[in-house]
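Only one protein chain is missing from this complex, and each of the others stays in its spot.
Per-chain residue numbering starts at 1, and chain names A and B are given in the order in which the chains are listed.
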Amino acid sequence: MPFLRRTVPLAICFVMGIMTAFQYFVPHQLSRDFLELMTRWDKIIAGFAVFIGAYSLFHLHYSRIRFKVAGWGYSIFVFIGAIVTLGFGLYNGGDGFWVDKNEGTMFDWIYIYVQVPAGATIFSILAFFMASAAYRTFRARTVESALLLVAAIIVMLGRVPIGALISEHLPTAADWIMGVPNLAAKRGILLGVSLGAIATSIKIIFGIERQYLGGGD
Amino acid sequence: MNRSTDFWILVGTLIAFTVINTLFFAIGSFKINWDSFGIVIAVGLTLAMYSFLYKDNPAFKIAENLYVGVALGYTVIITWYNALKPDIYDPLFVPIFTKATEPEYLVIVPMILGIFMLMRISARLSWLSRWSFAFVVGLGSGLTIPNYIHTFILKQIEPSMRPLFYGGESIYVSVNGILVLVGVVTVLLYFFFSIEHKGPIGVASKIGIYFLMVSFGASFGYTVMGRMSLLIGRMIFLLRDWLGVLH
Partner (left out) sequence: MLDKLVNIDRRIIFALVAAAVVISLLMSFSLPVPATPPVMGIYDKINDMPPGSHVLIAFDYDPAAKEELQPMAIALLHHCYSRDLTVIGLTLWPGGTGLAEQALTSIARQYNRKSGEDFVFLGYKPGVASLIINMGENLYTAFPADFYGNDTKTLPALQGVESLRDLDYVIDLAAGASIETWIAFGKEKYKFDMGAGCTAVIGPDLYPFLDSDQINGLMAGLKGAAEYEVLVKYPAQAVEGMRPQSVTHALIVVFVIFSNAVFFASGGWRTVRRGPGARR
């Protein structure tokens, strides 16, 4: 069934792409109603994507446990965490998941006292590794790396209150770096990335880029 | 350090953690309720995460995996109550059963496309998910083209095209304007690989590299700032909410 498996999705993509791209230039109410309906549908479809993520994660950790990969015992905690949270979430303080979410349940408690502290801490660990990297590997070996290093030092000092106490010129210099060379480089990158995104979108609409179809026929 | 030393460090830390918290409950710093118990759990997880700084260990791995599971569970539940329930269940299924209002049958289309999307996990029916992805990707591409051209190309080129002298502004502003223009053009030239970077193009792309390096330095400085802020936040939590030595 190559027609259903290949031609139909390519046609859907082409029609959706062309219609939404041209909709931008048609301010008529019908055109706007079309955009509203399509974006509303897209928003609803996006809600289902979470289940694919959940399946991938469960599948990965289930495989680890099943094949007794090194450290497989820790994967059990992924299931414990997920099942307990899902359980309390669906239980909804005793009212069930078919009514609106209740506040102040054990589900919220798990979020406040498990997810928030663990999530906030795990990324803060990087602070230590950045300090270590700055000490061990940040060297002015070339003109380019010297420029990077000097800019980093000025910004690091100029952006915190202590910078102004060291020299009143530090915040001004940091502002200049942010507002002139940084702005120019970031704008250059933004223009390049945006042109790339536009080119890729055109390729997708015309069926040249088909990676979203996945493998197979 | 051998394994037995690490084991005793772990046991010692756990005993110290238990003693401190028991003491807090005993002297009344913590009331016996779910919130206080929650703070103890949160502190335990925070310290377990930081134990990674000593070396990778079971406490860190348990906390990390538990976090992944909880975060996933939270995302699924929030998506149900905030998205799928108000957008599909309430307008379509509730009216069918209660007959209170007219069901919104139009919702069936995205619901079917959403279910098709889930078919990606099936070997036999995964081709159905292509229809859903085609809809999502086609719509996204169609929206991207005109909006990106307007927002990220035209609107971004505009400020670099301003006249250098309106009259009234300082020479400093004009020089900066020229520098930004030079920076944007040379950075774009650096990323333009269709021509060889020799002669004037080579010089220009070299200038582009200098602009990029200064900008990466700025980004490094800001990244240090961000990571330190996260650490400071966690330390404030430990010192204020747990140990109570900060007010």
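Please note the rule applied: a contact is a pair of C-beta atoms (placed from the backbone, for glycine too) under 8 Å apart; a residue touches a chain by one contact, two chains touch by 3 or more.
Quick caveat: nothing in here was measured; it's all calculated off a predicted structure.
Annotation: of A:I18, A:L90 or A:I153, A:I153 touches the absent chain (contact as defined above). Listed residues A:L35, A:L57 or A:L86: the one in touch with the omitted chain is A:L35. Contact with the chain not shown here comes from a single listed residue; of B:L139, B:L188 or B:A204, that residue is B:L139.
Residue positions on subunit A in contact with the hidden chain: 32-33, 35-36, 38-40, 42-44, 46-47, 49-50, 99-101, 103, 108, 111-112, 115-120, 122-124, 127-128, 130-132, 134-136, 138-142, 149, 152-153, 156-157, 159-165, 175, 178-179, 182-183, 186-187, 190, in rising order. Residues of subunit B that touch the chain left out of the display are 53-54, 71, 74-75, 78-79, 81-83, 86-87, 90-91, 139-140, 143, 147-148, 150-152, 155-156, 158-159, 180, 215, 218-219, 222-236, 239, 245-246.
The rule we apply is simple: only the chains that are shown with their structure count from here on.
Between subunit A and subunit B the centroid-to-centroid distance comes to 5 Å (mean Cα coordinates, whole Å).
Subunit A contributes residues 1, 4-6, 8-10, 12-21, 23-25, 37-55, 57, 71, 74-86, 89-90, 97-98, 100-101, 107, 109-128, 130-131, 134, 143-145, 147-156, 159-160, 176-192, 194-195, 197-198, 200-202, 204-205, 212-214, 216-217 to its touches with subunit B in the complex. The part of subunit B that touches subunit A in the complex is made up of residues 34, 38-39, 41-43, 45-46, 49-50, 52-53, 58, 61-77, 79-81, 83-85, 87-89, 106-107, 109-111, 113-115, 117-118, 120-121, 126-127, 129-149, 152-153, 156-157, 160, 176, 179-188, 190-191, 208-225, 227-228, 230-231, 233-234, 237.
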